[in-house]
Every structure is written in C-alpha cells, then in structure tokens.
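Shown here: the complex without one of its protein chains, the others still in place.
Here is chain A:
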Amino acid sequence: MCDHHDKLRSNNRDLQSIEKQWDRREFFKKTSLGIGAMALGSLLQSEKLWSAVNPVAGPIDSLNSFAKNKLGLPHHLPKAKRIVYLFQSGGPSQLDLFDYKPKLKDMFGQDLPDSIRAGQRLTGMSADQTAFPIAASTLNFKQYGESRAWVSDAMPYLSEVVDDLCFIKGMHTDAINHDPAITFFQTGSQQPGRPSIGSWISYGLGSDNDNLPTFISLVSKNGSGQPLYSRLWGNGFLPTEHQGVQFRSGKDPVLYLGDPENYDGNDRRQMLDYLKKLNGMAYDAFGDPEINARIAQYEMAYRMQTSVPEVTDTSDEPDYIFDMYGPDSRNPGTYAANCLMARKLLEKDVKFVQLYHQGWDQHGNCPGGVKYQSKNTDQGTAALIKDLKQRGMLEDTLVVWGGEFGRTVYSQGQLTETNYGRDHHPKAFTMFMAGAGVKPGFTYGETDDFGYNIIKDPVHTHDFQATLLHLFGIDHERLTFKHQGRRYRLTDVHGDVVKDILV
C-alpha cells in the first residue's frame, strides 16, 4: 500500500529519530505519493534543502557538502548526479564492434575447440548444430585516440570520442535468452517482479526537478528484433511513483497529457480552479489529508502539461546541434532524436533517462546487421557524449552503453567468406561507460583469443549494477526494501563495485 516508506528506516540513529517525528505526521505518508509529490518530495531531498541553507553553493559544492535524505542516502559522496543509459537491445556483437581478435582470421571456418567452449550451455537455436565454425569479423578495426582503443569501422563517430570512454570488455551475465537476460540487466533478476534500476534510484534519491518525472524511458521508434516490456522500467514492489514514465514521440509525450483532441484547452485552468474549490469543500467535510494531496497532484499534472511539451520540443535547437546528432535527430522518435531529447531532460536534472534501441540480434547476416544498427545509433551516441562534455555536464552525468549479452565467435548457420550469424553469448561481451567518476580513455578486462572466455578482470551484471549505484553515492548492499518479509536489493545477494574503473 502507500506507506511502504516507513518500513525502510535509516540506520543512523539521529536520522531515525527524525524519521519517527516525521512518521507521526500523516502529511509525510500521504505526500510521498507520486511524481506530483515531487513538488513537495524534492523539498525533502538533500540537495534542495542544502541549497536553501547555503544558497551560494554551486553544483559541485553541493555535492561535496552532501546531506543525507530520510532514507540515509546518499551513503557516500556521489560522483554522478544523473545518468543516461543507452540500452542496445538484442545483444550487440562485441566481436564486430570493440573486441578485436586478429588471430581469428587465420582460423576461419575451423571448429571452436571444445577446450574453449568447455561445456558452456547453448541456446536451443544452436544446440543442434554439429559444428561451430569460427567466424572472424569481416569489419575493419583500427585504433583511435590517445587511448589507442580498437573500434571497428561500423562506428566512425564513436571512434572520435574513445578518449572519453571506459570500455569493459569482460562483461558476463547469467541468462542466454533475451527476455530473462534483459530483465536481469534492468532489474537484477531474470524473472519478472523486481524493480528496475531507475526505480531503485528514484526510490533512493528522489527527484531534483519539480515539474518532470525522476525516471524517464525513451524507446526508438520503428524498432525491430526483440520486443521490450514495460516491466523493464517498472517499479516491481517499490511504490508506483518510482515507475519510469515513458516519453513518446508524437502528440502526447506522456500518456493522457494532451487536452481532448482538436479541443482548445484554454479553459483548463478555470476547470481546475473549480475542481480545487470543490475538493476543498470535501476536505472541510471529511478532513482527509489525501484530498489535499489529490489537489496537489492536479496542479502538478497541470504544470506537466506545460513542462513536458517544452522539454520534448527540440525545434529551437540550433542547426549545429542537429548536425552533430545527424539528420535523424530532426525526426522525432529516432535514436538520434531521443539522444538529443535525453540531453534536454538531463539538463533539467531528470535523474535517470533510459533509452532503448532494438534490433541487435544478429543470428544471421551479422556484418550487415551490425553496420545497419550502427548507422542508426553511432552518430547519436557520440554526439550525446560530445554535447554533454561541451556543456560541462559529462563530469557529473554517467553515460552507459550496452546490451543484455554478447554474441558467439562461432557462426550460427552457414559461414561464408563474407557472411555469418552469431548466437547469444553471455560469457563475455563489451559495454562502455563515460562521464561521472569513470576513468576516461580506459579499457578494463580482457577476453581470450576467441573472444569467448574472459581471461582478465571479469565484471558480472551485478557488479555493473553495484558500480552504477556506487557512482550515485549508494552502497548497493544498503539500498534495500522490505517486501514479503525480506529486504530486497537490486543486486540480490551479489555484486562488487568495480573500483578499478573509478577515477
């Protein structure tokens, strides 16, 4: 029900005693009820509170003088104030993008040695294959930047910003099929029912913006490949207000935001005033603070009707910005346009922007597929990083790029000189991060000559999640929520912060 909040208590004694004071007030329970309560909720947040106390504090100062909110968060000094997570759904082929394996050229068509596969379970799609012929990438790789990072020619724009990136080449995960794997990445559990990363952050840290949701998801339009599920940005068992709000391209960026079709809604304010008057009478009659909370939600909804179209309208961006993000960025709903919108949302201090781009599931025609996917995303990703950097935001904005698993070195289906397919591979793949608190121009972890097994510095999905929370000043073992009698956390009972990639 609505009062889960009081179950998770601070472990700090002084804060506990403040919590008790607060608990007695119906007010706090009833107002922590929705993103609308953010108008109030954000006042409770440390940062706003501190800037009220120290009005001169700049963004970095306020981070340094971090105060804890009523959950006792952040646990330590945060590096990241906000995040954009560019989820590449389907499982991008690390072998055709970043994990360069020159020796494979000479092994073309040879069977993957059993010693390498080592009994690793296979999906039902390639389990029946009698041979596992090695397929070297047909894409060309080069080294870029001062960091000399390898990038294939599928991603020319990204190669310009490698010195800002931190590649993690030893990612591994537990699931080998899309649904459980993407659910695992986004919620820490393969099976549905747990809260998503964004909702954990919203729950733990609250909002920095009075007029927009804390956690916003964006999905590239005209996607193909694997479906997405609303549970990926869902709240699981956390209070509903921490659910990601999907912003969509088109008339209503947020569901039901727009006034009735074709109708001039100029009288909306008047209607709300009457509504408020009548609800006020109901409060006088019933004395239920929930009624006042309802009035506040209607006001918030009204503000969103202005703030959301404003922030989602990119038409007043200068031409050079559109040029940076590429021609797609003028076409709402594309990946590039979503990257641009993400920047605008981050500028407004939306805490968690979660993008999804589908189509990275190259079971067949892998080289062509990877090039096509890259063409649709490369420029947008690179532009977003450059754009954040030129605005001074990259230092406290975390950028994450990655999918739910990688792809096999052996060909699924027929291997030819120019073509091959790749099946799902959870045992080794590449992700990258950039910005807030992460080492720039750095590569962490290493796979064997086949790109099949990790030989150095593995990072498990739960480690990645622990690290992400760490950057926000959250100890992943201490951000918990009691549900069904147990304190749950994003990383279940696993996860280690990957200290080596932190600045």
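Points worth noting:
Following the convention adopted for this analysis, a residue touches a chain if its C-beta (ideal position, glycine included) is under 8 Å from a C-beta of that chain, and two chains touch if they have at least 3 such contacts; residues count from 1.
Note that in this section contacts and distances are computed from a predicted model.
When the listed names "Planctomycete cytochrome C", "Carboxymuconolactone decarboxylase family protein", "NADH-quinone oxidoreductase subunit K" or "ABC transporter permease" are checked against UniProt, the chain not shown comes out as "Planctomycete cytochrome C".
Although one chain is not drawn, the whole complex shows that of A:R82, A:K101, A:K169 or A:R231 it is A:R231 that touches it.
Considering the whole complex, the residue from A:I295, A:V350, A:V370 or A:I454 that touches the absent chain is A:I295. Of the candidate positions A:P74, A:P92, A:G170 or A:P239, contact with the unshown chain belongs to A:P239.
The hidden chain makes contact, of the residues A:D267, A:D323 or A:D500, with A:D267. Contact residues of chain A toward the unshown chain are 1-4, 11, 13-15, 17-18, 20-21, 24-27, 29-30, 33-37, 39-40, 43-44, 49, 52-53, 67, 121, 123-127, 176-179, 191-193, 219, 221, 223-231, 234, 239-241, 245, 248, 250, 252, 254-264, 267, 270-271, 274-275, 277-279, 281-282, 285-288, 290-301, 304-305, 358-359, 423-424, 478, 482, 484-486.
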